[in-house]
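A single protein chain has been omitted; all remaining protein chains appear in their positions.
Each chain carries a letter (A and B) given by its place in the written order, and its residues are counted from 1.
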Amino acid sequence: MSAVTKSPWVLHYDASSCNGCDIEVLAALTPLYDLERFGIINTGNPKHAEVFLITGSVNEPQITVLRQLYEQMLEPKVVVACGVCACTGGVFRECYNTLGGADVAIPVDVYAPGCAIRPEAIIDAVVQGLGILEEKRVLLAAGKLEPAEMPPLPSAANKTLQGRSVALSWKDAIAQAQESSKEEPSEKEAPAQEEK
Amino acid sequence: MQAPAFTEITLDQLAGKLSSYKEDGWRFANLCGTTAGNMVEILISFTLDEKIDNLLLFVEKGVKVPAVSKIFPSAFLYENETFDLYGVKFDGTILDFDGRFYITSVPTPMNPHSLAAEEYLASSSDEEANNG
Partner (left out) sequence: MADRTIVPFGPHHPVLPEPLHLDLVIEDERVVEAIPQIGFVHRGLEKLVEKRDFKSYVYITERICGICAFGHSLGYSETVEALMEVEVPPRAQALRVIWHELSRTHSHLLWLGLLADAFGFENLFMQCWRLRERVLDIFERTTGGRVILSACNVGGVNHDIADEDLQGIVLVLEGMIGEYKTLLKTFMKDRSVANRLRGVGVLTKEEAIGFGVVGPFARASGIAEDIRTFGHGGYGLLGSFEPVTADECDGYARCKVRGDEVFQSIDIIKEIIQKMPEGEIMTKVKGSPAAGARAVWQLEQPRGECFYYAKGNGTKFLERFRIRTPTFMNLGGMVHTLQGCDLADVPLNVLTIDPCISCSER
């Protein structure tokens, strides 16, 4: 165990979260669950933090932000995805603007599900992350730590996949509207001709 | 409690109605769109004490609506949102984000019949044809 693992500083960022998991992360730092007695401080500066807590799913503008924050953190670092939205996209997985969990943007080390995640689960996840952090620290000291592979940026193909599902629903809606207009041709065509 | 009123109006009646609501001291409450067949139904709601008045405006593809935010300034956010999600342009909105308000992955996701949606479908079907 080293100073880094005995008193890790935490960076908390809310991606497209509903705030439920965020207030539980803050509740884990306040009296009752009190992570501060373990030396864990919530810092706002990525250069001071070892553990990156992400809550919430990821949409397109967030990818740049998450990558910037991740790249500013110094090695060794651990990413903990708190809450099921950060793991997989959660309840909003099928929404048109949600690309998925945090692992769409940056490599994630610990996945902690829950909706909203309980502070006990956050503590458990952070402790597991500390185990991974210690392994990384040892590798770094030996000069053998390789930077984790970043997931690919949503390519045009990926975006079209997202758009395709919405576009398919549009095609259904247009087809349905055309069918219903074929059923009553006389009423609908007359006003349309007048407007033209 | 008085039941909320839903009144359908046309585009030219809009300006008159807005000024009369402003003069009588009604508060602007909501502006939202709904896809109704080929058109977009715009709902504008006003409240005064316990009364809620709702105006329904049916807008066709490509038609511009005179901006509500000139009379009720806080409506600019709603106008930008309706343009982003439904493709309905408000003419003269006081702070115009021009489509960059919600940076959606897909243009006008809530309205399949808007001009932007048709362009998107045309371009993505071209891509599918090219990719085979």
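Note that a contact is a pair of C-beta atoms (placed from the backbone, for glycine too) under 8 Å apart; a residue touches a chain by one contact, two chains touch by 3 or more.
Since the model is a prediction, treat every value here as computed from it, not as a measurement.
Interface residues of subunit A with the unshown chain, by the touch rule above, are 13-24, 26-27, 30-32, 43-45, 56-57, 59, 61-62, 65, 69, 90-92, 94-98, 115-116, 118, 169. Against the chain not shown here, subunit B presents residues 1, 4, 6, 27-30, 32, 34, 43, 45, 47, 50, 52, 54, 72-74, 76-78, 100-104, 109-110.
Note that only the chains that are shown with their structure count from here on.
If you average the CA atoms of subunit A and of subunit B, the two centres end up 31 Å from each other.
Those residues of subunit B that touch subunit A in the shared complex are 35, 37-38, 102-106, 109, 112-113, 117, 120-121, 124, 127.
Those residues of subunit A that touch subunit B in the shared complex are 59-61, 96-97, 99, 159-160, 162-164, 166-167, 169-171, 173-174, 177.
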